[in-house]
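Only one protein chain is missing; all other protein chains are in place.
Read from first to last, the chains carry the letters A, B and C; within each, the first residue is number 1.
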């Protein structure tokens, strides 16, 4: 800690200059009854070397996905981040800056974020994007409250939104927390046996404030029906689509089939999984939502010499100006992770994004081709998939995953954790990092598992 | 490779502008008989992901010192480099710059190197330091030729230098290669049984051009006698001392006991071992050597506005000006590694350097305390040591090291590789990274070894 | 100028990928879902991309660039080893849904951080899930809300907030569905107990307050305030943005608070990253603990089978609070930030007290040095303290009102003048209770020399005439930016060919 405190040992000199005797004088304003007695009951300070060696030891007790064969995704996707992204984003000028409140010395981050907005806008097919929310779940939740702010007055189902029943309960829980303060009712939409949205169910949502759907859906299904949803719910109900951004290298941008708001977990573009955070939430929308949307936005402007310059804009929506009437309470967001996203996008370019999407899609396709031939494994949805798909196996999913784990494979996600009535389904996730050998190893172990089940049955 | 070539696909456009038809036209000046026929017989291009994964696999086949308990040193010392050093030195402005030939846009590196010179100068106790030679061995070699250039005319033993007979043969070989062109004879100096320099032997060196000695010496011995050497060899013979720079946190700077030139392997300050390179050679000297010394030097100057500014100076010694009469052929040196050294030194400060030296010394002391009690192990030199010391063991050093290796210990350096007549001595190196457990493990395995020897004897 | 979208030379991509897995049939996208036109993204080679972002970075100011006395933001040095640690595969490449025996390291660090924050704050249970201070506030008021709901105390629909509070306080409480009751501060910036008494009643769910307050002053009456709110049946919420001033000296628990959020990105040096990510854990007293979002990290003596992957003598596991409000982020919060802050904590340990002492020392010294330099330069009549006080805590405020009145020099003018001298400007116009406010927080990682020099420069800026200052900054990458133009002529993305 000595190395972090430049004035250690100069206390007396400084105190004396101020006319004070000792450090205690600086705390004379704190009543004695609230003073801590004695030193903090915490461990002694460590040096950099000790911290690093403890970190290696302790974090070494975690099992990283890369040290196993992994098929775990369910909302987070293991991908490769080009080396230049890390090296540039850790430049001190980016890393150690605060929110760009002084635009004259923050043009770098401001321009980068304006470019981020442009990249996202173009990716999802909508004219406006903010410069990040916390993650995909809060972005979805804020989209719902935003939709209600915009539509509730004219809605026949005021303060009501509809959400796909497949939505993961964790995300659902975030939505509920964000919606309950505004007294918003969240209703759910049904799905067909093939995993696609039940369009009859969707009709009930007409006249509500907004509908939240995902493409691909939480089970990896690409649902062509979503292109018809806006028509069904009508102009005065916001169509909110949650996306896996990489898929948009091959899959149509929701803004091009009627989405009013597009949200998503930005992580697969630019960020490692990092135990689920920091991530960044994508939030884009069409013009009618602009002034009621959450989050920070950069605008292009000019300086007093007429030179191109960037600054934060439309801040009157935000908490530091509008306080309790703000469109959101967000202040610190995920700028640096969004910057990593921008760098990754800039490197990929249109064709690179397509290639990346294709690699993800090909791995998924391969996994389906192999698992469909694997004894005892059934692919639940006969549908096109992106990144992931559900399989049904013999016996319990939980036991099967434990078996795979014993054999060095992180086998996917037990769908019983989302949908308690289901006990024998696993969500298998592949990404650009999945290899053919990975898939073959999974298939081999799954058929072993099946054969064991046969024995015990 | 596509991602590295911005004009791939624009060749035609560019050729057309120039009035050329195809790429072949650019090579019309190369006679057919020297043209390669067919494509280069090399492997196909790889993507970043493939290269990184191959690198991890191939370099993973190396056994890093940190993955074992290691006592290998013998000129290179495993140390901890603070994290900030790596993060700052890889900033693109440092990493991707060339030699600062245009001072106006190279002030950063020039000032950093001027500061490096200042740090080294103060460390070794001499007024002048250059901004790095290739490594410790070439620095020593160039010191010898420099000494001859300075002293040969007045020397009673012209073109003759004396070198400690303990000098490692690899370093010796470098010296011989560098000296033979100038027809310099290298003679050797004897040592006493306790590892110290034989001062009678030294007397033969009086009247020669220079004497090269190391402190600590190649067997880790701190030799107080060196403080008397300058007196013995006299004013017109250069005293060249090779140092382990970290030791100078506790050990007197050679410039303060008469050294005319101080050289050394800079590696322990700022650089990992990296299989023996890149390293950086320290070269410092007193005034009389200045105009005949090798390597680049930065001077503090002013710009046309009188503002403080830095630039390369005294270039007339160098090959790009003086060509075959240059004091050295060095051009590309080790600036970036020297910069790492400067950063490490700046972080340490006077007290930090002392602490680092103390940690090294304490580890060495502890190893001696433990090994002196270990059955079958004898410490060869009854002398004070820094970093390393020779032990004698039962049986052959080679077999003993193989035995230790089988038990997960990189046990040190077989001194038979330097001094072929010795078969049962090992150089044991400790650094600030050596732990008490490491030392205990070594001791335990050495006593096991001894007991095995007993059995087979 | 380098414009990302002007790069369209590279015909292919700046990042070549390995070939995809071979499949028997091509991966198919349903016909109606095939993307018709590729995103009109720019095309850069890696060299162009590296140069573009290097160039941008050089137009940005961070702590690494220079002194960053931004009040309320605790812009302390970010130790570099923390970045190394956060990129270890044991954190960067783990998935929150992995089973507990895969995550013993993460769980143990979560446990350690929960415990440390509990100790420092005097709280009974901490959760690390909220990813920023504002989300922490929201989470805590949600817990308070559910606490009262479970008690059947449904009348408590109001949250009291002093007018000097940060905007997130009222915004978060409002988001949770509370009505906001703003109470004025006293002229010296401190809490007005009478005003509080006047509003605290059976409708009060909570009072939100920070201490030291946003003027950098310690609220000596805090125990009394707690008593008033508690007597009215409400809860006391502590905004921990100013926690850097008090570690090991006092704690929200000692002051009577029931809930607190931490801005780890302030106090525990997760780098701010130009606006985020952050980490906003909250701590609560026992009566609120079972309302926290889950999961929490917990530990127990391991059973035989478990010992193999344990990091120490304990077995770590997740635990779901009984009455949990559910989740505020889909996973376990910003784990990567928590790890950095853990590394930061380890560097100080029980020495966190010294850290806070130095933060306060530096703030008071800078306040002294600015006044001294101003006197020496004869410009001390141009500003006054934002609040009268003998000692400040980790930050202090100055009011430029005299300069404004006498010469038309605003706080913003002074801020821009400081930019020209190579500093980040202090926070301006916050808190609103101080006219022409400049809020200055040096943090403990600045040297006395830096503080002395800054004080001198501050005084020098005040010697500059108004006209020149209105025109400042002149040495920055751009000059004063027209924010009104930006709002009137919205250009929020690259216009393409529109």
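The working rule: contacts are C-beta pairs under 8 Å (C-beta built on N, C-alpha and C of every residue); 3 or more make two chains touch, one makes a residue touch a chain.
Fair warning: this is a prediction, and the values are worked out from it, not measured in the lab.
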| item | value |
| --- | --- |
| Contact set of the excluded chain (shown chains only) | A, B, C |
| Option from A:6, A:136 or A:216 whose C-beta touches the chain left out | A:6 |
| Touching the absent chain when the full complex is considered, from A:73, A:92, A:136 or A:266 | A:92 |
| Residue in contact with the excluded chain [from B:161, B:174, B:409 or B:446] | B:174 |
| Positions on subunit A contacted by the hidden chain, ascending | 1-10, 46-50, 82-84, 86-87, 92-93 |
| Touch list for subunit C against the chain that is not drawn | 7, 9-10, 45-48, 50-51, 54-55, 58, 63-66, 76-77, 79-80, 445-449 |
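In this section, only the chains that are shown with their structure count from here on.
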| item | value |
| --- | --- |
| More contacts between chains, A-C or B-C | A-C |
| Distance from subunit B to subunit A - Cα centre to Cα centre, in angstrom | 48 |
| Computed distance of Cα centres, subunit C from subunit B, in Å | 46 |
| Centre-of-Cα separation between subunit C and subunit A, whole angstrom | 20 |
| In subunit B, residues with contacts to at least two other chains | 3, 48-49, 82-83, 87 |
| Subunit C residues counted as touching two or more neighbouring chains | 10, 12-18, 44, 46, 50, 54, 79, 81, 83-84 |
